[in-house]
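Removed from the display is one protein chain of the complex; every other protein chain stays in position.
In this document, chain identifiers A, B and C correspond to the written order of the chains, with residue numbering beginning at 1 in each.
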């Protein structure tokens, strides 16, 4: 019964746009957020992507599209990379969304979602109140939680690009964890899982100059991934579908 | 001092998209919402447009664009037409927005704005979770206030069109009114004004089959403009700038 | 990692006030919401409590009390009763809250929480803008989700009472369920659990005449528990602490 009424059965389809900043933090901070057995990357071990996304999503009958309060949501999430079992993985240690269905979907997939207030500039094709997808186009984004600013970034488009970064490009390596209701330190569910979408589509990829600021707040820990140096920024449109993942190991075994 | 810090000085620039349903109501209901001296149109006197809009707006330095929490807002508004002084005018008797700066800007311009929760489907260019701007593309929109649904509509795109309707195409005829603080029935401001944007741009206009439902709620009166027959529906992108209006008459004189 | 940063470790402490309507629905509707093996009550099998609550909650160091955005939340939830293993249980099939930490705490405890917009009148001791805790004091409450009204109720206080109803008075019988990420119909967690608070305190209990209205909406199912007859209404203040529950059976075994 739990959270199922909030979501139809998978597959779920997503169409949206993303603003990404990739930057370097102290690799030690990345290391502390990896699952047991995973290791830092050899190349650029402190690379982080902070990504804002504005989505429409729907179940397989696409009915939510016609009731957009149940389809649209925005999110901001951090992605780090690691090596595990000879492969390269992406991992999301921090994420905020602004709808309940997205929050529950995150728990299903291993994203540690919280609610936040997320805003991101949209490109325009008429008038002046926004950027065009052209060199010099300027975007901004913020994420707040519990009434405090957690992060903000700005982008100035540079040129069309081949890909929107290298950090969020791998299968996700996530934990799914719920403690036992006995509050005795044991877990009712403690899994290392991976998941990846299908039918991915990417369009209108642009590289950008980017600036980023992250703040410590009483409730949010994103600041542990302090930006030391910006690698680059990106705008792109993106779509994917998601049906299933794979349990890599059951931590309780 | 009043509400000025919420907004920079005009001009204000707007870029956005609109979903419109035009329908017929009882002309008597339109008549009751007209300013003194104005008359019903001879052609289609009961025509109403209910319009959902998703905007970015900014002052002349465009700084809000980079802090989208202060630039983006959504609104839903009804438009009726009338004849006054030999001219045809549009008039907005009901409107909901989801940001304070838009609410105050409305009071400045004579829009009787309230806060609401507004959602509208966005067209996509990648993936499945939304409609394309092509025949058969389906959109939905809702507006709620005080936790109740006020109106919802759906659109199925038909074909590119020349214009997005005929009801919201005229200079606005609005009242600006604040009672005196003495609560003695007198007014401190009681004006009939008109305003119109400049540098208007319209793109991607599509006609659509549309359905609409309006509900009575304890706080909202949109139901007085009950839909009796749908005229048509539209999607379009739109931009405009706004600097000033004209006081047509001072009602207190 | 999942949702833990949203909440400190138990115990959690709660202080708040409740407005309750108890009513009868078709017992068949109650039956359909019971876990396997549970049976309807013999006395008043269709009894339902719909409860609005306004809480402050905190972890054991009570630090959230000083940052009330992380302590205060409102909720509305339905409670039904059943017999299982020779005992009487309460069970919550539908619940809405307005904060993320409350939502996640619900998943931990087996409450199928969604986000909603919840409002309830508060008693006052000065002035006119509210009811006193005295005969004739009138209260109202609403719960909305996805921009639609789900339920509303009103109460007129009658007299001090011994207890705030009989439906929500038993240990909770809840399911905790998450499907496997493989989307193959299997579950990663599928438990029947029970939980109960400690250090409970009740004060200012009043009985009331009550009215209730429940609506069907595209996303909410509370209407399946259609009110056929009101049993009674209550106002009371309540506090409790919660540390742990008990797994009654692992459904996967």
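Simple rule for what comes next: a residue touches a chain if its C-beta (ideal position, glycine included) is under 8 Å from a C-beta of that chain, and two chains touch if they have at least 3 such contacts.
What you see is a predicted model; the values in this text were computed from it and never measured.
Taking the complete complex into account, C:117 is the one of C:75, C:100, C:117 or C:191 that touches the chain left out. Within the set B:93, B:130, B:164 or B:197, the residue that contacts the chain not displayed is B:93. Of the listed residues C:9, C:85 or C:199, the one in contact with the hidden chain in the full complex is C:199.
Residue B:109 is the one among B:56, B:90 or B:109 that touches the chain not shown. From the options B:49, B:80, B:118 or B:146, the residue with contact to the chain not on display is B:146.
One chain is missing from the display, and on chain B it is touched by residues 1-6, 9-10, 67, 69-70, 93, 99-100, 103-104, 107-110, 112-115, 146-147, 175-184, 188-189, 191, 193, 195, 218-219, 221, 243-247. Against the chain not shown here, chain A presents residues 117, 119, 142-144, 147-149.
Hidden from this view is one chain, which touches chain C at 13-16, 55-58, 62, 65-69, 71-72, 117, 119-122, 124-131, 138-142, 152, 154, 199, 201-204, 237-241.
Following the convention adopted for this analysis, only the chains that are shown with their structure count from here on.
Counting the residue numbers that touch the partner chain, chain A and chain B have more than half of them in common. Rotation angle, chain A onto chain C, C-alpha superposition: 180 degrees, expressed as a multiple of 5. Centroids built from CA atoms put chain C at 40 Å from chain B. Rounded to whole angstrom, the centroid-to-centroid distance between chain A and chain C, based on C-alpha atoms, equals 32 Å. Centroid to centroid, with C-alpha atoms defining each point, chain A and chain B lie 35 Å apart. Shared contact sites, meaning residues of chain B that touch two or more other chains, fall at 117, 119, 142.
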